[in-house]
Structures are given as C-alpha cells and as structure tokens.
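Structure record follows, encoded as structure tokens.
Only one protein chain is missing; all other protein chains are in place.
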Amino acid sequence: MRPDNDIRALVGYIVETWELSPFWADVAAAVVILAVAAVVFLAVMTFAGVLTWAERRVAGRTQSRVGPNRVGPIGFLQWVVDGVKLVLKEDFVPDAADGPLFRLAPYLVILGVFSAMATVPFSQVLIAADLDVGALFIMAITSLVVVGVLMSGWASNNKWALLGGVRSAAQIVSYEVPAALSVMTIVLLAGSLSMQTIIGQQGGWPWEWYIFHSPFTFVLFFVFLASSIAEGNRIPFDLPEAESELVAGYNTEYSGMRWAGFFLGEFANVYVMSAIATTLFFGGWQVPGVAAEEHGDSLLIQGLGLVIFLGKAWVGCFVVLWARWTLPRLRVDQLMGVCYRYFIPIAFACMLGVALYALVVPAGSLPDVAVHLVTMAMGAAAVVVLFRRVGHHARSVGDRISLAEVLQRGQRFEFDPSVQLRRYGAHRRGGARESR
Amino acid sequence: MKEIRDALAERLGTEIEWHEDLAGDPFAVVPPGKWLEACRAARDDERLSFDFLRNQTGTDVPADEVIEVVVHLFSYKHRHAFVMKTRVSRTDPVADSLVPVWPAANWYEREIYDLLGVRFTGHPDLRRLLLPEDWVGHPLRKDYARPESYQGIPTTRPGKEDR
Amino acid sequence: MGSIREYFETIARSVVTLGDGFAVTLSYLFRRPNTIQYPDRSTRPVVAMLPERSRGLIEIDVTCCTGCMLCARACPIDVIEVKVEKHPDLGRMITRSAVDWSKCMFCGLCTEVCETGALRHSHEFEAGMASPLSLVMDFIDEPVPIVKVKKGEPPPERKPLGSIIRARLPGPWDPPPERREKPLPPVAPKAAAPATAEPKDGGTP
Partner (left out) sequence: MTDAVGREEIVLNMGPHHPSTHGVLRFVVYTDGEIMRKAVPEVGYLHRGIEKLAEQTTYTSFIPYADRINYLEAVFASQAWAMAVERLLGVEVPKRAEVLRVIAAELNRIANHCIALGCVAMDLGAYTPFIYLLRERETINDLFEELCGARLTFNYARVGGVSHDAPDGWLDKVGAFVARFDKVMAELHALISENEILVNRMLGVGVTCAADAVAYGLVGPNLRAAGVDWDLRRDLPYSAYPGLDFAVPVGGRDGRGVAGDCYARWVVREEEMRQSARLIRQALAALPDGPVMGELPKKIKPPKGEVYAAVEGARGELGVYLVSDGSNTPYRAKWRSSSFSAMSMIELISPGLMIADLVAVIATLDTIAPEVDR
C-alpha cells in the first residue's frame, strides 16, 4: 500500500493529535475536505483570471499592439476589474428560454472543469485526492462540460445557440477518443492510473520525461495537445462559439455573471489541460537531480517542485494562447474529418509503437537511453528551426514602421526579386475537385 | 460603332434610330416592341457577341413624357462596347425583361422597377430591391414628392432655421 | 498508394505551414508594439503629430473674413451659415458666422473657395459634446465689420491655426448655448448732427 499523502493523511494526523471521537472525526474530515476544495477552487479561479489577462497580453503582443496595461502594475489586475464588471452586469434570462436549464448550464461547465483539479498533483504532497484511478477520473469528469454546453445551446431558444450547442456536442465527444488514447498510452508506460505514480516514473531531467521517451510519445504529445484544445473549444477548433458564423455560439443569450461562468470555465479548462499535459508528458513536479522519494522531507524541494510544475503548466498555457492568435478555424465537417482520418489513426499507431518499443527494448538499457536522447535531439532541432524562422521574420519587416526611419536608412525602392512567396502547394491538386 | 449598328439593323430588319450628335457616347434607340429581340441578337450574333451586360439604367425624361431604359453592352471577345436605349411611356411604363438574355439584368431591372416604376414583363421575381416593400412612389422620378414620414418616422432633418 | 503518399504529404505540409505561421506570430513578441497610446501616454499631443494638410474641424478667422459667402455656396450640405447686413454707420457687418460641425463631412471644398483663407481646416478633432446642438460653433459674439481687401494686396495676418477653436470650444457637458442671429448694434442717435451735415447721405433711416 502506498503511503497516502493527501487529504487522508491530513485528516488522520488531525484525528490523532486531537484524539477525536468517530463522530467528530467525520466532521473534521468534512471541514478539511471543504477547506481544501475552497483553496483549490480559489487557486484555479485566480489562475483562470490571470489567464484571461495573459491571453489579452499575448494577443496584443503577437499583433504588434500593447494589450491591457492600465489596471495594476502591467495591467495584471485587469481580470479583477473584468470580474467586478461582469458581476455588476445584468444577466437576464430570455423569456422564451427554458429557465431552469438556462440557469443550470454554466454551473455544469464550471463543475466539469474544476472537479478535474482534484487529482492534479501540484507537488509531491500538494494533491487534493491522489486517487488510484486519477487519469480515468479526469477523462470522465471533463466530459460534463459537453452536457453544460449542450444544455445552454438548447435552453437559450436561439437558433445560433442551438447550432453552437449541437456542434460542440459532436466535437467534444469525438475528440475524447484521441485524448483518451494518448492518456492510455502514458498509463501503459507508467503502469498505473494514479497521477503521482505517473510523475514518479518519470525523472527530473528532460530525457527522462515521457515526451522524449520515444518518437511515438513525441507525436502523441501533439495529438493530446490538439485534442484537448478541441475539448476546450479553443481555436482552431472553436466551432461552438464561432463569432464570425454563429454570432457567439452557445453563449449568445448569456450575459453578466452567467456568461462569466462559461468564460472562466473555458480558461480554467485551458489551465487544467496544460496541467494534465505537464503531468503526463513533462514530468510534473520532478526536480532534476532529486529522486522522487526524497521529496517527502524537506520543504524547499516541495516548494521547488511546485514552482517547476506551475512553470511548465504556464508554458503549456502560453502555447494554447499562442495557437489561438495564429490559426484560423476549421469547418465542422473538416473538424470531424481531421479527428477520424488523422488523430485517431495516429494515436492508435503511436500506442502500438510504444507497446512494441516497451516489448523490444528493455527499460534502462543503452539503446533505450539512446532513443531518449535521439527524440530529445529531434525536439531540440524543431525548436531551433522555429527560432531561426522567428529571427528571419523579426529582421525582415522590423518592428515599428516609421517611414522616416526607413528613409534615413536610404532604402531605395527597386523591386526586390529576392523576396519570393514560398509556394508549398504549387502542384495542382489532382484535377478539379467537385464544386460544392 | 457604326458597323455594330448596321449589323444590328440588318439582323432586326428595321431601321434603328442613331444619335451621335450629342456630347459623349453615341447610342442607338430601339422601339420597345423590338427590345428583347434586339438584345438577344446583340448577344447571339457572331459579329457582335455582347456577352457582358455592363450596366442597365432607367432615366426619367418628363419633357418627352418618356422613361428611357438604357443598356451598356460589352463584348470580351471583340473588345467593343455599345449603348442601346428604348423609350417607354411614362404613364404606364412596361418593357420586356432582359433576364432570359443576361441573368445580370435580374437585379438591375428590380432596381429600375423599385426607383422608377418600370414594370418588366417576363422578370422571374419583380419586387422592390432597395426600398421597403410598402414604400409608396418611385423616388428617381423627377416629380417625386418626398413623403413627410414613413411609418411614423419623420423624413425631414432639422434644417438651418433652428440651428 | 497515391492517397497514402498524399496523406503524409498533407501532414508534412500542415506542420510546415502552421509552423511558419507560429514563427511569424512568435517573432512579434520580440518586437516593439506599434500602438500610439493616445490620449495620455503618447510622446507628444496627437494634434501636433498631424501633417500640415490634415482636415480637422473648420475654423473661421472673422478678422479677415470678407463676407463673400462663397464658402456657404460651395458646401454640398449647407453646413456653413454666414449672414451679412448693412449697418448705416458701420457699413456691412457679419451678423452670423457659424458652422454646424455635427453635419460637416470635412470635404474641404469650402476652404478651396475662400480667397482670403479666413476659413481653414484646423488640426483639432477633440470636439466630443454631450448634445449635437452644442456642436454648432458660432465664431462671433457680436456683429463684426467685414474686412475690405484691395486687389493684389495680401490678406490680413491670420491667427495661429486651431487657436480660435481652442478658445471658443465649450465644455462637453455645458448646456448647448442659445445661438441666434446677433442683432445689429443700435444706430448711434444722430447726436443732434448739425443741420448742415452732408446732405448727400439722405438715406439715413
């Protein structure tokens, strides 16, 4: 039996020191659970809030503008002000709407997202409930969001909302499959569903993380990232609330605090998604150079583990925000097509690959480490190419376009043949496709 | 321009009125009876092949009690242009619709009907295009009096007197 | 087999094109933003940044207006109103010189017609008002004699651009001023002009 180092340990400790009778022990357990739930809820609410500010900053900076910088030091308290504004706004219910369903929908979404935080391991000790079936619990509870979105789509008695709700039902359910497959592969590697064990199996150094375990898990990470973006209804899969097509999708009729429920639910979902990705692929709170067991005693290493976990989660969030401001939106049939034609086959292939790999290569042997290093080199090469391309773009157009500056540099205005448009798909696409 | 007119006249068998004394583009005037036939000939005749209906306009000419329906044609093949008019009476303006010849005429004719009141026979769905369905009167007529209000909304803007 | 090749080709193309897009957006994180943070954090007031021909709110410098009303006629939507009346003693006086900024479309046709340049486009644009009625800008408080400009002589010196507007612009929340035509000043009584005053201006009222 693993030493349980979550709430049960805490409750056990309290009951011992205060020698409580069974009745009072239950009361103490209830109080502790409520307290921990409140702390986790508030923590994730703040993360979601800061994430809304971070999204607007990232959006600003990627679009060569500034983003909110008036409220708080660098606009950091913008989300507090937004929250107050949303509370003060009138959240009316359209009279033709289905009242109870309309009011219940946001709470289902929030419930679905926040309860997933119960099994997210912030550090070796800091975990609300270290269930043995942690990964399965997360996969199950996040599909509550579908019910909430579908309910809001139907209840607001608005054609746009109905279309948005139905689209999201199809999208989230079908993207559960590749997400579940990739989680299952990691569970296959780690040997247990519990999140703490999954992290425990990985090491602190990058080549010990599961993402660089083999090229299959490397590809699997991107499949997991894409399908969890799809579950979070974020661009490029944000069909249910496509502003340009469905006005505002399922939350067209919502306003004020109810709309804030959906809004926070979406951003909390982004945070939960990157937290799970960190746990599964990036070795969670593992501190490089320190084995998982020695974490228990010193407070410093626990704190360091927490900081490392939050850092990795925030990098994951940045990637999701970054994708939002770069990619266009898929169409509904393409969305389904990509899932069934690309994501599910690749997820299956990677799972088989990982299984065969585990069969052929004994863990810890020389070829195993070699494969880790090769995968890590592959990842590093991708990053280097990306940053070389970034440098090229940054230098080509430059930042602030003040024409006077360009004039001083004496740039003449002949036609610059060196700048050619890179045509990837120059070949004709196999004859004329049937016109729609 | 002249040979286009001669080809058209020969195709239609009747003499076509031709004006080039005024400033700007010369134009041909076709009697209303022959309007659809002339346009069909303009498109199908090998020497003309006007496949592009560039513009179709209605002009109200109260002086001669007539509304002119003007058509500017263009041919991508021969790269030449041609202007053709027909005059319909102002009191009961009816003209043949050109939609069977050029689908582009559909909206042009709906707009002319809407703003000038010329009814086009043979038009698939002749109803007002720009103004609301229950608008009274045809604004582009010279003698059009602007209604004081439309469904309770005054149509006059506070003028200079109360500034 | 072709479709298998195309399958992987699509994946490769997606990765390359999406990756290039990601590179472009990431490159903007390392560049300075383009925003001029008007109104409070711009380096210098935006009015000063505008180029010399920028067509802002119209400004009439009454000290060199000859009352020719060419501008009122040139305006397509009759936004300028200039009224000149004859005063027996002081000669022709401008009793109404107003521009309705709420309807002006800044087309500049009036400024091209004005010979002495009395009517110009200033670079001002900050005229947010509570009610559109306070956007009717009146440039005279009491009737002003018109200016006579001889042929060939340069027009009188004009005030610096925008100064008139900044001086006369009401506060956004002030009630719209009561703007009516300015009555002519009362005719000075003839101060028992000696009977032998010049008989030729027999037309005294």
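By written order: A, B and C. Residues from 1 in each chain.
Please note the rule applied: a residue touches a chain if its C-beta (ideal position, glycine included) is under 8 Å from a C-beta of that chain, and two chains touch if they have at least 3 such contacts.
Note that the coordinates shown come from a computational prediction; the quantities given were computed from them, not determined experimentally.
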Displayed chains contacted by the hidden chain, counting the whole assembly: A, B, C
Contact residue for the chain not shown (choose from A:Val66, A:Ile235, A:Cys339 or A:Met376): A:Ile235
Candidate in contact with the missing chain, chosen from C:Arg13, C:Arg32 or C:Arg166: C:Arg13
Touch residues of chain B, complete complex, unshown partner: 22-25, 27, 51-55, 57, 59-60, 70, 72, 76, 79, 81, 83, 102-104, 106-107, 115, 128-132, 139-140, 142
Residue ranges of chain A at the interface with the undisplayed chain: 59, 62-65, 159-160, 163, 166, 235-236, 238, 242-247, 325-334, 393, 396-397, 401, 403-404, 406-407, 411-416, 419-429, 432-436
Footprint left on chain C by the chain that the document does not show: 10, 13-14, 17-18, 20-21, 23-25, 34, 50-55, 74-76, 105-109, 112, 121
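Just so we're on the same page, only the chains that are shown with their structure count from here on.
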Cα-centroid distance, chain A relative to chain C, in whole angstrom: 54
Whole-Å separation of chain centres (CA-atom averages), chain A against chain B: 61
Chain A residues within the chain C interface of the complex: 58, 60-66, 322-323, 325-327, 342, 385-386, 389-394, 398-401, 422, 424-425, 430
For the chain C and chain A complex, residues of the former touching the latter: 6, 11, 13, 16-35, 37
